[in-house]
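Note that one protein chain is taken out, while the other chains of the complex remain in position.
Per-chain numbering from 1; labels A and B assigned in written order.
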């Protein structure tokens, strides 16, 4: 719980700081943990247990609400709530030696909440396999299934993350923030409503100072100078 | 119709038998059929036709309701309602020589109901292609598109199925059953509701005797002894 609290606090520390342009989550060592502890789950009462699951939900919902992209960097094993956390980031990059699994049922706790995350990025026959068998899948399988954005050799992992963060940092924070917020909003809408809403969002985007600067600099064939503020 | 009735009866025979831990569906021979018969569809009246389509729907909805995982093993051709049935199982394993198609439009019957199944596991451009052209796709294409969990050489098919069923059988039936039921429930919910519901489901899971045994055996570093009962 201490670890989840620390992670949550760091994630939402200062979302309006314009110096903050993207967040990269990674594990210390080879095992990606979200902070769940089976001993704690076994020993403690139901109020405590509920708090554990509420905390990881809060973290995940806040990742979507953050005004900057959140990237997970996986180089090892992402299991159970660790896999859920990885799958809940905007962008996921994994080394080719990494594995992903939801093995909770092996100790009697079905990965119900991790299934909410992986069931939304992978096809049903693949996520059901992970949940019901508990068997791990490789990075390459995770890539094909849609869980992972990119798989690279371990030695190229940092370089790939750099490339992604550089691309994000070269853009206006205000524009990315507006876009990220709408992206998640529209995914839950029927197609026609999503487009209607998207058109309003485009009008809103075109009124941003950084959009005016972007279009002007494009036409004037120079680099834009962003304010990063809405 | 006789074949569909037999299949349905076998599937739901005794769902509460704790000896039943998973179900593997496979074809006799190389062609996977769900029992639809074009001659019957042509010859018979609309009440009969309606019964045919109601029956396959009942089978498919019952596959999701079953308390144990249902695996389809494909080694040959899965076409039309056969492809629909395959795609409606929890886990799908295919040999590398298998093909998948929804060619109904070639004989004037668009694969409307098979499209419900494949449109939910594959991306739109791929399932629309299958439905509108009737052309078959390979196992490898089906794997990339998300229709198939795993593709293996024909000689490894039984071994792979064994590995999956062993993994399922090593777990508590009560835990898998609770998890499978929630997995399908949450897929239809918005993210926030899915997590809210998932937290309750976790609390319910932690109260199962087999969960208490699972956590205790994990901490005591011994194999769990499951009761398999809720």
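Keep in mind that, in the parts below, a residue touches a chain if its C-beta (ideal position, glycine included) is under 8 Å from a C-beta of that chain, and two chains touch if they have at least 3 such contacts.
Keep in mind that what you see is a predicted model, and the values were worked out from it rather than measured.
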| item | value |
| --- | --- |
| Hidden-chain contact residue, picked from the options B:24, B:128 or B:152 | B:128 |
| Where the unshown chain meets subunit B, residue by residue | 38-39, 41-42, 46, 49-50, 53-54, 57, 60-61, 64, 105-113, 115-116, 119-120, 122-129, 131-135, 144-146, 188 |
| Those residues of subunit A which, in the complete complex, touch the missing chain | 69, 87, 89-92, 120-122, 143-150, 163-164, 167-168, 170-172, 175-176, 178-180, 182-183, 186-187, 190-192, 194-196, 198-199, 201-203, 205-206, 208, 210-219, 224 |
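What we mean here is this: only the chains that are shown with their structure count from here on.
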| item | value |
| --- | --- |
| Cα-centroid distance, subunit A relative to subunit B, in whole angstrom | 29 |
